[in-house]
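Removed: one protein chain of the complex. Kept in place: all other protein chains.
All chains are identified by letter, namely A, B and C, in their written order; residue positions are counted from 1 within each chain.
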Amino acid sequence: MSQETVAAAIPNVLAERYASPALKDIWSPAGRIGIERDYWIAVMKGQRTLGLKIPAEAITAYEKVKSQIDLAAIDARERKTLHDVKARIEEFSGLAGHEFIHLGLTSRDLTENVEQLQIHRSLGVVKMKAAAALIGLAKQAKTHRDVMLTGRTHNVAAQPTTLGKRLAMFGQEVLGAYARLVELIERYPVRGLKGAVGTQLDQLTLFGGSAAKVDKLEKAILKHLGFKQALFAVGQVYPRSLDFEVVSALHQLGASAASFATTLRLMAGQGLLTEGFQAGQVGSSAMPHKVNARNCERICGFSTILSGYVTMTGALSGHQWNEGDVSCSVVRRVALPDAFYAIDGLLETFLTVLKQMDVFTAAIAAENTRNLPFLATTTILMEAVKGGAGRETAHEAIKEHALAAAKAMRSGGGDADLVGRLAGDARLGLGRPKLEKILSEGSRFVGAAPQQVDTFVGEVARVTKGVKGASAYQPGKLL
Amino acid sequence: MSQETVAAAIPNVLAERYASPALKDIWSPAGRIGIERDYWIAVMKGQRTLGLKIPAEAITAYEKVKSQIDLAAIDARERKTLHDVKARIEEFSGLAGHEFIHLGLTSRDLTENVEQLQIHRSLGVVKMKAAAALIGLAKQAKTHRDVMLTGRTHNVAAQPTTLGKRLAMFGQEVLGAYARLVELIERYPVRGLKGAVGTQLDQLTLFGGSAAKVDKLEKAILKHLGFKQALFAVGQVYPRSLDFEVVSALHQLGASAASFATTLRLMAGQGLLTEGFQAGQVGSSAMPHKVNARNCERICGFSTILSGYVTMTGALSGHQWNEGDVSCSVVRRVALPDAFYAIDGLLETFLTVLKQMDVFTAAIAAENTRNLPFLATTTILMEAVKGGAGRETAHEAIKEHALAAAKAMRSGGGDADLVGRLAGDARLGLGRPKLEKILSEGSRFVGAAPQQVDTFVGEVARVTKGVKGASAYQPGKLL
Amino acid sequence: MSQETVAAAIPNVLAERYASPALKDIWSPAGRIGIERDYWIAVMKGQRTLGLKIPAEAITAYEKVKSQIDLAAIDARERKTLHDVKARIEEFSGLAGHEFIHLGLTSRDLTENVEQLQIHRSLGVVKMKAAAALIGLAKQAKTHRDVMLTGRTHNVAAQPTTLGKRLAMFGQEVLGAYARLVELIERYPVRGLKGAVGTQLDQLTLFGGSAAKVDKLEKAILKHLGFKQALFAVGQVYPRSLDFEVVSALHQLGASAASFATTLRLMAGQGLLTEGFQAGQVGSSAMPHKVNARNCERICGFSTILSGYVTMTGALSGHQWNEGDVSCSVVRRVALPDAFYAIDGLLETFLTVLKQMDVFTAAIAAENTRNLPFLATTTILMEAVKGGAGRETAHEAIKEHALAAAKAMRSGGGDADLVGRLAGDARLGLGRPKLEKILSEGSRFVGAAPQQVDTFVGEVARVTKGVKGASAYQPGKLL
Partner (left out) sequence: MSQETVAAAIPNVLAERYASPALKDIWSPAGRIGIERDYWIAVMKGQRTLGLKIPAEAITAYEKVKSQIDLAAIDARERKTLHDVKARIEEFSGLAGHEFIHLGLTSRDLTENVEQLQIHRSLGVVKMKAAAALIGLAKQAKTHRDVMLTGRTHNVAAQPTTLGKRLAMFGQEVLGAYARLVELIERYPVRGLKGAVGTQLDQLTLFGGSAAKVDKLEKAILKHLGFKQALFAVGQVYPRSLDFEVVSALHQLGASAASFATTLRLMAGQGLLTEGFQAGQVGSSAMPHKVNARNCERICGFSTILSGYVTMTGALSGHQWNEGDVSCSVVRRVALPDAFYAIDGLLETFLTVLKQMDVFTAAIAAENTRNLPFLATTTILMEAVKGGAGRETAHEAIKEHALAAAKAMRSGGGDADLVGRLAGDARLGLGRPKLEKILSEGSRFVGAAPQQVDTFVGEVARVTKGVKGASAYQPGKLL
């Protein structure tokens, strides 16, 4: 391999094309080392407080150099020692001019906790962006609260709803995923300092057998790092089903956005809306009218990606051998960061669509006009009966016309004028003006859709309140 | 279908070989009809309270016949009407001699809620059995709290722990899955009465447009059925990612048991314990000594099965088209009951193993004897230095002997007598008696393992307190 | 199990609602016993031929009773012996009045081979139905070979194609899955008679150490059962990745049908076709015009189900412990039959849709009319230039009108009359008649679509030739 090729390492496509700096900073090689150094410093501080002879100036020295991250230097050390953790210890201590980090720690006391910190912080970023997405959805739902829309089941016109309600409906799914995410973040427990097989032997030895001190040290570190609870009976590793829980929570969140995106793709195909253009985006020169729902397709793609990481972490779960092994190692190196990059890319795309989507209300109205007579037959029946028609007679008449109109539409390919047909039937006694009046009263057909939007908007305000940065968050520019 | 074929229907293997009556009663055709009828009655009661003209004696009549479930009669009706919900309405009303059920409901107002009831009740059963498993684990952990055991990482002897601690370690994983399950049960929201596309149009029409009454009806039904919250902005269906959440919670629970089972299979292979025999079980006549960890293998199998249902429900998530479609229908018919049967079979098996497992403490002690000298080299070094040996000299001596002993073990295939080697080395100044004394002080090597067991036992008591039936639950006989 | 419970066994929903008798006969409890008895007889015959003292009349006796399958009697025997294989041996020998089956066999020598026979025969059924589906697709493609259709990418109108070509396109995907299936059937190897850990020890003992006779016995059995090759170095079990190969081939086939079904659902939503009605099927009384693509949705559902069994069998692969264990047992009991029921239900549904689908050519033509002016702008440009217009001028004019028309369509909701706009622009020099003439020449726009249909039809004829029963196969009535 030539020098040039080395320089041009193959990039992680999820990180480099789709993820935002917030996530990349957590999971990049340099970002990880930063977190690791913070962790070491927290341990030192805790150990010092509890009586270990670690000089204050040593801690200060480490703190001073903690941002001097020289990947090449660390790499050179690793090639000599052939041990990655050792190389990073030596580099950090070399910079600080002291040797007080990693006392009584095994490699897993470091790496498990650091990775859990990466996960926990990433979950925080995801929560903020999910909250931002909910706020965006609520805004769009409110805007289109009363825009009557032909609701579809089986992809076929079924009953009217409103566009705002449809958006709230997808928002409902996001809210479910969000609630789960919040619970997980609250409960997420860290492995802590447990030694080679989880018995805390090394820290106990360090503190002369004082279980109280070992316990205090762990609590101090938890607090420092922002965790509320530690696991108390682990082996070499924390249970891998916890990774599955994390990734499946991400998939649930991604899937809720994908439901929204799938329906937007359907609506774009029917010309009812567009996901919008990004500034500077150029369409096909051959087909300048064509507006593709590419971002919505991408959201669906990210959701599919997440399902793969669910499989990977799901396959790790339940396979712990004794106190732990490293058959999970390469899997977690891939699945954990990549799952976070994927959900991050998904949320960035989702937020972009929510910001740029553009509704063609005239097209939506035209669709209603074509479908409403079919969807409103129950109401028309009631009105005919009210006006004096016999129920059975009227029902028969309506059914005849509906079937005939549907047939005409299919064989003629165009509008079937069901209203005209109904207006011309004396059995119903409803002229065209009366029928059109009925059909024009949208609120008769959309039920509680607008009120449901209000509930959704209120719920979003409630659950996103206090989520720092969410309401102001703007997605980055997409590739 | 002819009578003969009905008689010989292909059975659901998960239900019929592995699941317990508690789960089968919820998901069997008759069980489902029972739940459905309860639901219809709850709706009628609510509607009557809110002013619909439903006579009290009609409700009484329905209640009286609700347990008369004649699958053949319903089947005959379905073959006439070609509509399953209609057939069941007619049967129930026929038995009651009234026609007041299903007023203003669409099929999904029935089926979604009934299925969610099945899910919610099943989750309750699963929670009870998971609590029973935790209690069983805690009991075993307590019993073996101080039994020193050769802890392993990479499947190779690493550091001592205790058997109780190892069991607590797997209990820790179960606790995580249990916590998530409890959260899910608490939060699990039901779809409620929302009509064909979710706008509540039909119920609103039924109550003359009174949103307040529609709201009250839903609340009454929720209360009656034991749900704490309803979704407020659904389409035809509730979001399918909720099914994924349920099934992934089951997989997480199953995986936690599978980690335990995997390690028991390893330990059985090393002759350290057995999962036990069931009363009446006969071993191979050719190999009467052979005790296979079949139940533990089965637990692992169930966990694998659950991973498949995770994939199925995960693949449904994010694919909602508009207000909903039925491409999920056949998937949910399979994945939901079968996932519950699988976790139920898994928990029954897990509980059986916890009850019957038998530990060969002498074999465990013999393993320690073989390994402890290797695992205790750090302690031996300290003692040698304390006794006057030079640290470097002692370190060198120990390393020499450890490597030589390991080599001897591999090439000789038997015991390597590391203790003898060390005892014979004047550089260390430790005789065999002294060395054996060190090695006999098990508590020096197991760190906080016993105390972690205590914490686990306490935690189990805390989280299972008040879970009705858990502490007394006994698994059924396995096939 | 009491009589009542036996009567109301929970049925396997995939088998009982969706699968056809052909598959159910292979996988039902009785069906399996039939295959097992055939296998035992084949072994006896082989052993007799090679010199074991098995009387001819004993074999005749077994053959005579082999169809007397009394599940209740076998069940009663199993409750006494607590061993399923033993119970079935005793029942069969009891009926025959001889004791010559299962000589020198271990349980796995029976069960592995029987299950592989079930798989191999099922694959044959699947192949036949896949061939039938190809024939159905080819017929539909031929019928609609020249029906111009608005091709879509990103779900948005892109370039014309023909409906026949679109069907051939999905047929191409089916052909790929079919080719793989055929290869798999050809190559599928059976485990054979290998004994408890695969060393053939017991058969060798039986034949006094004659490896040649053991080999001949196996070859005879293979031939008898229709396999072309046996594995030669297995353990207790055949490699489980072979199950993964089978199930992933089924998923590939199912997915190819699901691609077709997905697009039919899209087209049904746009009113371009219907999957058809089954005789006797009644639509919604409230919405008599509504034709739901329920069967196509079901096809997609089956495909999702298969993806779950891919995960299950994929998770078994790579986890063999030593010569084999039974952690796969419960998984295979579920995943293998259920995967075959699912693909069978899928193919039955697919064949039904292919038979009943109904194309609304007028609606397709109307869609073309709306879209073709946009899709034909390149051709219009060429014609304008041919007629004397400057290329740049003409391009500019067309672009102006296309964008304006698209905008009008979105804001007006209706037809945008791009033709009218172009006809009215002197810069192009093309009047409405000329433009309409261009647009009417469908063959200018569909490229090689019709010829590709011909290739597809030819290819289907080639690969399905000689597949017994395929061309005449009719799907059963769907529930």
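Quick note on the criterion: a contact is a pair of C-beta atoms (placed from the backbone, for glycine too) under 8 Å apart; a residue touches a chain by one contact, two chains touch by 3 or more.
None of these values were measured; they are calculated from a predicted model.
Checked against the full complex, the one of B:Ala9, B:Ala365, B:Val463 or B:Leu478 touching the unshown chain is B:Ala365. Annotation: of C:Ala61, C:Leu231 or C:Ala404, C:Leu231 touches the absent chain (contact as defined above).
Here one chain is not drawn; of A:Asp215, A:Glu297 or A:Glu459, the residue touching it is A:Glu297. Contact with the chain not shown here comes from a single listed residue; of B:Leu167, B:Ala257, B:Ala315 or B:Leu422, that residue is B:Ala315. Annotation: of A:Leu71, A:Leu403 or A:Ala461, A:Leu71 touches the absent chain (contact as defined above). Residues of chain B in contact with the chain left out of this view: 152-158, 265-266, 268-271, 286-294, 297, 311, 315, 360, 362-367, 374-375, 377-378, 399, 402-403, 405-406, 409-414. Those residues of chain A that touch the chain absent from the view are 1, 5, 8-18, 21, 24, 27-30, 71, 82-83, 265, 280-282, 292, 294, 297-298, 300-302, 304-305, 307-312, 315-316, 321, 325-331, 333-335, 337-338, 342, 345.
The chain not displayed touches chain C at residues 151-155, 158-161, 165-166, 168-173, 176-177, 179-180, 183-184, 187, 189, 195-201, 204, 211, 214, 231-236, 239, 241-242, 244-245, 248, 251-252, 254-259, 262-263, 266, 300, 303, 307, 310-311, 314-315, 317-326, 445-449, 451-453, 455-456, 459.
Just so we're on the same page, only the chains that are shown with their structure count from here on.
On superposing C-alpha atoms, the copy chain A sits rotated by 180° relative to chain C, to the nearest 5.
Of all residue numbers seen at the chain B-chain C contact, over half occur in both copies; the interface is built from largely matching residues.
Centre-to-centre separation between chain B and chain C, using Cα means, comes to 33 Å. Residue positions of chain C with contacts to 2 or more other chains are 265, 292, 294, 297, 311, 315.
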